[in-house]
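Structure, as structure tokens:
We show some of the complex, not the whole, and keep each chain where it was.
Labels run A, B and C following the written order; every chain starts at residue 1.
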Amino acid sequence: MPTFNAKVFVTLKPSILDPQGRTVERALSHLDHANVAGVRVGKYIELTLSGERAEVEAQLADIVENVLSNPVMENARWELEEAREVAGA
Amino acid sequence: MTAVNPSLRDRAGTFGLTPEEYDLLVQGIGREPNALEAAIVGAMWSEHCGYKNSRPLFRAFPTTGPQVLQGPGENAGVVDIGEGWGVAFKMESHNHPSAVEPVQGAATGVGGILRDIFAMGARPFAVLDSLRFGNPDSPRTRFLVNGVVEGISHYGNAIGVPTVGGEVTFHPSYQENPLVNVMALGLLRHEDLAKGTMGAVGNQIVYVGSKTGRDGLGGAVFSSADLSAASQADRPAVQVGDPFMEKLLLEATLEAIQAGVVAGVQDMGAAGLVSSTCEMAYRAGLGITMDLDLVPTRESGMVPMELCLSESQERMILVPVPGREQELLDLLAKWELDVVTIGEVEAHDRYRLTWKGEVVCDLPVALLNEAPKYTREGVESADIRAKRERDLSGVPVPGDLGAVLVDLLSHPTIASKRPIFERYDHQVMTNTVVVPGAADAAVLRVKGSGMGVAATSDCNPRFVYLDPYKGAAAAVAEAARNLACVGATPLAITDNLNFGNPHEPGVYFQLQQAVQGIADACRALNTPVTGGNVSLYNQYTEGDHKVAIHPTPTIGMVGVLPDVTVRATLDLKAGPHTLYLLGR
Amino acid sequence: MKTAVIQFPGSNCDADALHAARLTLDPDAQFVWHTEAGLPEGTELVFLPGGFSYGDHLRSGAIAARSPIMAAVKEHAERGGFVLGVCNGFQVLTESGLLPGALSRNRDLHFHCAPVHLRVENHQTAFTGAYEANQVLEIPIAHGEGNYYADPETIARLEAEGRVVFRYMDNPNGSLNDIAGIINEDGNVLGMMPHPERAVELLLGSEDGLGMFESLKVGVVK
């Protein structure tokens, strides 16, 4: 059965205040990085799934939507890529 | 046996042994050790596990009294508070890890001390943190304070044990070397008191908790030849804690102890699997054999050195009561923990490890546990003596004392610690009767009785620096006063001795004097020492040489209130009041 | 009032909730483990306690909301049974859709443990009947993610329907409209960040949380 590597990106919706991003931005400006703006901190999740591509895609969409992110305040997108046969890790 | 390596003596230092200690080892076993054995001995004879520089001094401590249910030598001390209840308590440092990675360093400090408490069969019910940082204005200090507080808050809040007190002081001597001392208290019924022993011949040795990874092996102690191929970069010097896993481990361990199926229990702390099982075997006066292939691992390709000395968090060793092994395994499995029987207690005196069918370690249990002891010559630094003896009568009194007062009150060491203690959940478990800020000691009720338990941690390092004997005695006295001021009777102390390099005569002098000061004060106040922790080699660079931190013997003291409703806090109540000054 | 306190593996106010429930509502209140498929026969109140249900990894309450017992809690709520979610319990309720909105990290990113003042905005619910209109309570908070968020329409609806039950007098976390606690449309599911179970004994500083439990008790007898 093939194995897929998934990368999931979860970000706060643009209309929602991101206190973490703001804190980083403020810290950076104290450190003479005043040219940095628009810092937003989100989540980056890696996982592997085994199964047929179509099923795995449906499953991942479900996991991302229902577990890994909260649609009330977050957006999420994902990328899926088949793992090379010789898993080199 | 694996091949003998004659050149090991030349690199004894990489195992934490001096060439002379290496010779002692060879003499003790009548042959050359292999690299694994040398590393195991090095870990067991380290200051952290073997107390080779400090133990001889500890003879001064009073350790007994009618209130002492468990004195030094176990995972934590235990005092009797009455009505069948006992309080287990201990303090431990996580200074070096916190300097490298403040959040995880401090968090795993909390995790470690909590395991010591529930390994005694006690339910942890309070944490105190005693913190020292450098110059309050430096960005590094801000980074460290924020990270350390974050780490303690993260771990303590998540596992649900209230952080009810502590102290925070700032002084330039801690600039490179912050101190993070964490004290924990737990409550137990006398009959549930558990011990770190292997029990009797035939007992099984059960590993429970998280899987073992390569955590805590990245320090400079080993040469890379002894570790597996994982690159140095991938071998983390930091350990990451998981309070969620610890919560499961806590509940599972206490349930097992209360079910009466545990003959012995100990947490895997510094030097991991080796120190816990070595100490348990020593206390039982028996030998053990364990199969390293059975240790649950988080990564592939781990070698014996890594399996033995990894400091992965949230792991324990349990020894089932004979005949009730299955009951214990079933009970632990319910909590979804990794549980494996990895060895057995045997009728000999050896510490034996096998791997891939071969014996890879075969050492006498006693030799591992009896580190060489060093008594050194302490000499007071002339410089410090001059400071102490300086004639202060010529120092002019400032004109505007009001301004001086404001200056003092605004120093971060003296100013309110509210921004820190509000980040700790100090009320979870609904026992906290006197909260941080309300007094200089915390008071917790004991549900199911009318009693209260009070706790405080104290030390004024400037005072200890100028006069280590009086300063350390004063720390004990301050702790006792803080307890008395909430209405508690002091029962016993735990200490955390944070000093510089003991090879320096000036530092050794401080250590010696401070221990004597603590001992004498404890005798006078009838508060025996039931446990403690030593952190040496805390120093900073000044020019081209190393200077010790201010000597910091932190005292953690526990007391009891027979009736928790009769207590005092420091706020002025609705007046009018008359104020009295007590003492000389 | 027959009370079930739900225990997730990382719950840590579970024992506190049970202690308070036994003191005020039901001497026989029981724990229910998260893997159970059903609630004990005759359960009237489900108490979702505070804590870090699954270490609060990912998002507070996210994983707990998908555990087996939550299906039973939802059914209980649909049948009109009472559900009280405190702190992490509130987060579980929003994550499971029993209450609208979401709770995100406190505005200053720090955990806060302190007594706060709340105003009772709606004293005509089953949970607040024992309070006076606009009564001010002192109840502790202890959370790092209590910053209530919902889209503007939802907020407007909550306000219009009197479903904002508690409001902070001095907002500690950045919650929209200073919201500290809300109730569902049917008035049987309430979520709040402050901890009423920590305020039922004077010995611990405040008894102001007692009214909630008294309200529930009286409501059932009625």
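Definition applied: a contact is a pair of C-beta atoms (placed from the backbone, for glycine too) under 8 Å apart; a residue touches a chain by one contact, two chains touch by 3 or more.
Remember, it's a predicted structure, so these values are computed and weren't measured experimentally.
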Field: Assembly formula [one copy per chain kind displayed, counts for the whole file]
entry: A x2, B x1, C x1
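Keep this in mind: only the chains that are shown with their structure count from here on.
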Query: Between chain B and chain C, what is the separation of their C-alpha centroids in Å?
result: 37
Rounded Å distance between chain A and chain C, as computed from the means of their C-alpha atoms: 30
Message: Please tell me the distance, in whole Å, between the geometric centres of chain A and chain B computed from their C-alpha atoms.
response: 39
Statement: Multi-chain touching residues of chain C, meaning two or more other chains, are none
- request: Over in the complex, which chain C residues touch chain B? Could you list them?
  value: 9-13, 15-16, 19-20, 50-52, 54-57, 110-114, 140, 142, 144, 195, 197-198, 201, 203-205
Contact set on chain C toward chain A in their complex: 58-59, 62-63, 66, 94-95, 101-102, 104-109, 149-151, 174
- request: Under the touch definition given earlier, write down the residues of chain B that touch chain C in their complex.
  value: 153, 157-160, 242-245, 247-248, 335-336, 421-433, 435, 445, 447, 564-565
